[in-house]
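A single protein chain has been removed from this complex, and every other one stays in its place.
So that you can tell them apart, the chains are marked A, B and C in the order they are listed, and the count of residues begins at 1 in each.
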Amino acid sequence: MTDVRDTDMMGAEVLDESLWKIRMRLLWRSFKRNWALFSQSKMGVVGVVIVGFFGFLAILHPILMATAWKGQEAIYDPVIGADSVIVEKTVVTEVTDPSTEMSFTEAMITGEFFPEEGMIIEVPIAPAPPNAKHLLGTDPFGRDIFSQLMFGARAAFILGVIAATSAVVLATVVGSVAAYYGGWMDTWLMRQADLILLLPLLPLLIVIGSFWEIGLWQLGILIGILSGLGATAIILKSQALSVKVKPFNDAARVAGGGNRHIIVRHIIPNVLPLSFLFMMFEVTGAIFLEATLSFFGLLSIPMSWGIMINTSHTQGYTLFGLRAWWLLFPAGLAVTLFAAGFFLIGRAMDVVVNPRLRTR
Amino acid sequence: MTRLWRNRSVALMVLLVVLAMVAAACTSDSDDTTTTTAAAGDGGETTTTAAATETTEATEATDATTTTAAAAATGFTYTLGMTSDIVSNNYWAYIGPDGTVYMQYVFGPTKPSLFTIQYPGLIVAPDVAVGLPAEPVEEGDVWTITQSMRPDYVWSDGSPLTAHDVVFTYTTVRDAGLGGDWISAYPYTDTSEPQLTNVEAVDDYTVKYTYASFPGGAVWPHNTGVASIMPKAPWEAIVTEALASEDPGATIYGADAFEIGDLSGGPVNYNGREEGAFVENVANTAYSNAGMEHIFYVNGSYEQNGQLYFGEGGGDVLSAYKDGPFLDRTAFSIYGDQAAAMLALADGEIDYWINPLGVSPGLRQQGLEAENLDVAVNPTNGFRYLAFNLRKSPGKFLEYRQALAYMIDKEFLTKNVLQGVAFPLYVLVPEGNQAWYNEEFAEEVAAKYVGLDENTRLQLANETLVAGGFTWETDPVTDEDGVITPGVGLIDPDGVKLVQQEIMAPPASYDPLRATAALWIEGWMEKLGIDAKANPTDFNTIVAKVWPGIGEEITFDTYILGWSLGNPAWPTFHESFFHTRHWAETDDGGNATGYSDAEFDQLADDMFALKVSEQDAAYDKIWEMEAKLVEDLPYIVLFDTPITEFFTKDVTFPFTSTLSGIQALAGMQGNVAK
Amino acid sequence: MVRFIGKRLLQMGLLFIVFLTILFFLLNAQPGDISQQFVGNPDIPPEAKEILRARLGLDQPLFFQYLNYVKNVLTLNLGQSFDHFPRPVSEILLQALPRTLYLFLTATLLSYLVGFQTGKLVAWKRDTPIERFTMVGSIILYTVFYPWFAILMLWFFGSKLGLFPLGKFLDPEKWFDSPYTANQVFNMMLLSALVAAILVGAVYWFTHKIVEPKPRQRARRLLLALVAIGMVVFWMVSPMSQYAADIAYHTILPVTTLTLVFYAAITLLTRSSMLETLREDYIFTARAKGVPEKVIRDRHAARNALLPVTTSFVLSIAAVIGGGIVTESIFSWPGLGLTLLNAVTAEDIPVAMGALAFIGFLALVAHLIADILYAVLDPRIRVES
Partner (left out) sequence: MTQTVSRDTPMLEVRNLVMNYGTKDGMVSAVEDVSFTLARGDSLGLVGESGCGKTSIALSLIRLLPDNAVVKQGEVILDGENMLELSPEEMRMRRWDDISMVFQGAMNSWNPVYRVGDQIREAIDIHWDEKPTVREANAKIAELFELVGIDPSMMERYPHEFSGGMKQRAVIAMALSCDPKIIIADEPTTALDVIVQEQVLEELRQIQHDLGMSIIYISHDIAVIAEITNHIGVMYAGKLVEYGPTVDVFARPRHPYSWLLLSSTPSVTGPRMKLAPLEGEPPNLLDPPSGCRFHPRCPFATDRCVAEEPPMEDIVEGHRLACWNHDQVPTTAKETE
C-alpha cells in the first residue's frame, strides 16, 4: 500500500515534468515491484493462468459466433441453439438394433400414443456425447456445451466485475466515512456490517430471488451492496483507521482541506490496494452465490454455469456420473476453477498488500 | 494450561457421541427383529400401546379405526416414492387452501362421493349414490335434485354413510365460508352460477339439492355430484366449535384430523406420517366397494357389477378389474431429489414413483434400462400455449394472430428444438381424453400447418397480413426462385408501426421448454417484420401481469404459459378461458386474452345448459367452440409433454393407459396388487 | 466484556428488526400473492381467491399486515403459514429445528476438530510434500462449487458405490411401527450429547482442583471413561437406539460432505494462524526452555493459533448455514434450509420470513457462543470481565 502513497506524495512535489507521466512511471515501477512480489507465490501465478484461461474463453465466444459459427446460431447459440441430429427409427416389438429400431414405449414417449408396428418415427439425439461438431457434447436440449461454457464464462466475469466493483466502491466509502467521522455514524455502519456479516447471505438471496425477478446485474449489485455494507466495510474501515492517524492527513487539514477532500484525496487512495485485494475474494463469493441460486433455479439469467448444472440435474443426468460426464463435469469444474483462480490471486495479492506476510 | 481442556473436551464429546452411535448401530439389528415380531404378532395393538406410553401427543390417536385397520391387514405394503411432503393431514384443508397434488395422492382415496369418474374410460358412475345421476326438477323458482344413496355404504369404522353426512359437508362448507375447491364443489356463494342454496336429507339415504337456477352437467353431477363427503361423527364437535370461533375456516383447517379420528370411505385411510420422511395410509377393511367389478369396452361402454351404465355394451373389453384394496398399507416415502427417487425405484426400494410431472429425460433413460421396471406413457390433461392480448394492437387483429400461427412451426419446435420431449398440439382438448377428443377435426386443423417449409409459411403469413391491411416500412421481397426476404417494420391497419412486442415466458430454470419456444417465436415474429423480444419472466410476474386484478388495465403483449385442465369427464375449460364473463379485468377469471365473441359465448352457455345425460350434444358444442377458436386464435396452442411413469414389475395395475397417468389416480391404491 | 457483548447484541437485535421490516415490505411488494395458486386450476371460481386472500389477511392494507406481522413476531408464533395453512409458522420451524441443529452441530464440530488438527500439523510440516498435498486439496475443497460437490458425493458414494442412502434421513420401513417420532429421537440424541458435554465439563471442573498433574490425569481418565461407558450403556439399553442408528447412518454422507468443505476452510485458516504464531517470541522462549517440539506445537503454538480460528468461527457460521441449505436440499434433509426452500417455491411468505428470521437468530446465538468461547480461551479478555 506504500506504493500508492508514494505516488500521491511525490506527485505533489513535481515541478517540471507533467504529472501523469510521473504517475505512469511510478505506477509502472510499483507494478513491476508488486509483480515481483506477487509472482513469488506459485499459487498466484496459477490463479492468473486460470483466470486468463476463462478470460480467453469469454472473449472467444463472441469471436466464434461471429466467425466459425456464423450463420449457425441455430446450432451453436448457448440458449436457443439445438443441434438437430435426427434419426429415423422403426417401431418394432423386439428391439434388436437400438440405432434404427425403437420399442412401443419409446414411440409413446415421443408423443405417438398409439404406435403401430413398422411405424417410422424421427427421434433427435440428445444429449450427444462429445464429437467433432460439439467438442464437449450437447446438453439434454441439444445445446452445445462448449458454447454454453464460454457464454457462462462471460456471465461469470460480468457478475464478478459488477459485484466486486460495487462492493468495493461501497465498502471503501462506508469504511472511510465510518473511520473518519466515527461517532454514531460509525456505530450504525459497523453494527450494520456486523449484522450482515452474521446473517447468512444465501438464504436471504434465496428469499429475495424467489419473490423477485433477479437477473445478472441485479444480483451483482445486490451482492455488492450486501457485502459492501458487510464484511468488506469492516476490514476497509480498520485499514482506513490506520491511514487516518497518519500525519499527512493533519498536513492536509492544516492546508485547509475539507473533510471530503481528505477522504477522497488521502484516505481512499490509501485504502484502495486493500480494496483491490477484496475485489478478488468478492468475485469468488459472487460466482458461488450466482451458481448456487441458478442451481436452485431462482435467477432469470439466460445461461450460466449454474444453470448448466441445474439443467443436467433437473433433467436427471447427474447420477449418470461418468456416463454423461460432459453434463456433470465441465460446468461444475468451471465454477470451481474460476472461483479458485480468483481465490489464489487474492491470496497471492495478500502478500503484496500485507508486508507482514512476506517471506523474511 | 489447565484451560486447554476446553478444546479437548469438545473432541471427547464428539468421540463419545460417535461411540454411542456405533454401539447403538450394533444393537439395532437384534432389536429390529424383536420389534417386528411384536408388531406382526398382534397387529396394531402393540404399536398403539407403545405410542400411548411413550408419546403424550399420540395418546388420543389410539382409536378404533387405526387398530382395526392395522390388525385385520393381510396384504402387502405398497411403497410409493414421492418428491414432496404433504402439508397437512386435514381433508378440509386439502380441498381448501392446502390443495397440493401430494395431498391428493394421500387423501384423494380416503373420501367417497355420490358419483365418481371411472377410469380409464372417464365415465361418471355411482359410488355412494344409486343409479345414474338424478335429473334436475324445476320447483317454482328453484331447481332441485333428489338423489338416492346406497344404504350399505359404511365408513371405515363400520358406521353407515348417510344423507346427513352429505348435508353436514354442505352446511359446514357454507357456514364456515370454506374456499378453494369446496366452492366449486358446493357453490354456496351468491355469485355462484347456479347457486346451491340448500342441501337436505329427505331420509337417511336420500339427499336433496336445491339450486337457484338450472344446474347443467358441469355442476350436476360434475361438481356437486362428485364432491367429497365428509363424515359427520368425528367432525361435528370441531365444526360446532369452529363456527363459534372468529375464523371458523381456519379452525377447521387447523384441526389435527388424525387425532380427531377422521374416517375413510375410500379404499385406504390416513395413518400418520413422519414429516419430511414418509406418510402412511392403511387399507380400509370396511371399504364398501371392495370387490366391485368394472368392465370398460372398447366402444366406450362401461359396466359396473354387471350393470351397464354407459353405452350399449358388448364388443371387445378394454379393461376389466375388481376393486380392492389388496394392499395392507401404502407408504409414501419422501425423496427430496428426483434422481434419488429413480434410483430407489431401480433398486426396488419403492414400487412406484408418484410424480405429477412424470420422469425427466435422463431419469427416463435410467428407468428404461432398469430390468425390474415397467413403464407407462400417457398424454396429460393440459397444454402449453401462446396467448395474445386482444385488447390492443396488434393482438386485436385477427390476421396478425393467424399470420403468427402460420409462422410457428410446431413440428420443428418439438422435434428439432425441444429434442422430442414434447409433441405438437393444434386443438385444446387433449388427445388423451379419448371420450371427448375429435381426431378427425384435429387432423384437419393440423393439416393446414404441418409440412410447410419456412418460405411457404412466410409467404402465407405475409399474405394474411396484407389481407388484414398490414403494411411494412420495407416490404418483403420475393425473388425469382420464390425466396422471400422478410419485410421490416410492420405497420398495423390503423397505420401505426408496431412497437416492440414482448413474449413473456418462464425462465429456462423454471421450464426450459417454454423459455426455448419463446426465443424461437421471437425469431419467427422478427421474420414478419416485428420487433419482438422474448423475455424470460418469473412465473409470478407473468401471472401478476396477466391477472392484475379486477379493474386493472391489462397491458401484456403475449405470454407463454401452460394449463392443467380440470375434470376430463366434462370439459368446461373453453368457457373458463374464452367466455366474455370470465374476463380477467372484470371477473379475475380465466379469460386473460380479452377474447369476446357473442357466438362463442352462446355456444358456451348452451354447453352449460346441457345435462350430463346429453353428452353427445355437449361433445358437438365443444367442437363448435374449437372450430371458432382455431379460426380466431386467441391462443396458439403449442405443445405438451407426455407423462412417463415407472413402476416395478412386482406390482400390477388393472390398466396403465389412462389420461395423465397412474398418478392422476393417486397410484391406484384401491386396485393395485402385488 | 459482558456488557460490551450485551450492548452489541442489543444494537444488532434492533437492527435485525429493522432489516426484517425492510424485508417484509420488500417481499410483500412483489408482484402477485399466494392466491395465484388457483390461477392454475380453471375449475376454481374467482371467489375462492377472494376468500383465501381474506383468510390470509392479504386483503388488508400493507401497513395493517405489517402490524399483524409485528404482533406475531412478538408473540413468537410468527403467524400462520400460507402453504400449510393454518399451521403456525413457529410450529413448522420448531419441527425442522432439531434436524438442522443436529446436522449443523455435527458438521461444525467435526470440521473444526479435524480442520484444526490438520492445519496445525500442516503448518508444522512446512515445505513437505504432505503440506503441499494438503494445501492443494484444501484449496480445491475450499473453492469447489458446493452443490456440485454434494452431487458428486451423492453420485459416487450413494449411487456408484451404493454405500449410503440417497438422501432422506431415515428408512421409512424401520419407522412404520416406531413408537417415537423422528424428532423425539433427534432431541434425545442432541440431549445426550449435551449431557455428555456437561458431564465432561463437570469432570474437568471438579478435577481442576487437584493440584498435582498425575493424580489429576488419572482421575480425569477414570471419570471420562465412566461418562463414555455411561453413554454407551445408555444407548445400548435405550429402546431408541435402533432408530438413532438409522438416523446416524443416514447422516454420514451429508455430514461428511458439509464437513469436508468447512474442514478445508478451517485447515487453511489454522495453518496461516499457526505460521503467524510460530513467529512469536514466546515460541522461541519455549524452545530455549528446552520444551519438546511436540509440546511447543500443541500447547504453545496451537493454543494461541486457536484464537483467530475461533473468531473466524463467527464468520463461518453464515457460510455453514448457507452450505446447510444446499446440503439439506440435495440430501433431502428436511431441516430449516429445506423448509425455507419449500416456502419460497410455494410463495409462503410467512414461513420464508420466519425461517429467515430464525436462521438469523440462530446465527446471532452462535455468534454469542463464539464470543463467550473466545473470552474463555483468551485470558486477556476473560480477566477484564
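Everything that follows uses one rule, which is that a residue touches a chain if its C-beta (ideal position, glycine included) is under 8 Å from a C-beta of that chain, and two chains touch if they have at least 3 such contacts.
Source: prediction; values computed, not measured.
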{"item": "Positions on subunit C contacted by the hidden chain, ascending", "value": "211-213, 280-282, 284-292, 300, 303-304, 307, 377-380, 383"}
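The rule is simple: only the chains that are shown with their structure count from here on.
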{"item": "Residues of subunit A touching at least two other chains", "value": "211-212, 298, 313, 318-319"}
{"item": "Two or more partner chains touched - positions in subunit C", "value": "30, 154, 159, 329, 347"}
{"item": "Interface residues, subunit A side, partner subunit C - complex", "value": "43, 187, 191-192, 194-195, 197-204, 206-208, 210-212, 231, 284, 288, 291-292, 295-296, 298, 305, 309, 313, 318-319, 321, 328, 331-332, 335-337, 339-340, 343-344"}
{"item": "Residues of subunit B defined as touching subunit A within the complex", "value": "338-340, 342-343, 359-366, 368, 375, 377-379, 414-420, 422-424, 431-432, 507-510, 512, 515-516, 519-520, 523, 536-538, 540-541, 640, 642, 644"}
{"item": "Interfacial residue positions of subunit B with respect to subunit C in the complex", "value": "1-7, 9-17, 19-21, 23-25, 27-28, 31-32, 35-36, 39, 46-47, 50-51, 53-55, 77, 79, 84-85, 87-88, 93, 96-98, 177-184, 187, 189, 191-192, 223, 247, 249-251, 253-254, 274-278, 280, 329, 331, 333-337, 339-340, 343-344, 538, 540-541, 543-545, 547, 563-567, 572-573, 576-577, 587-590"}
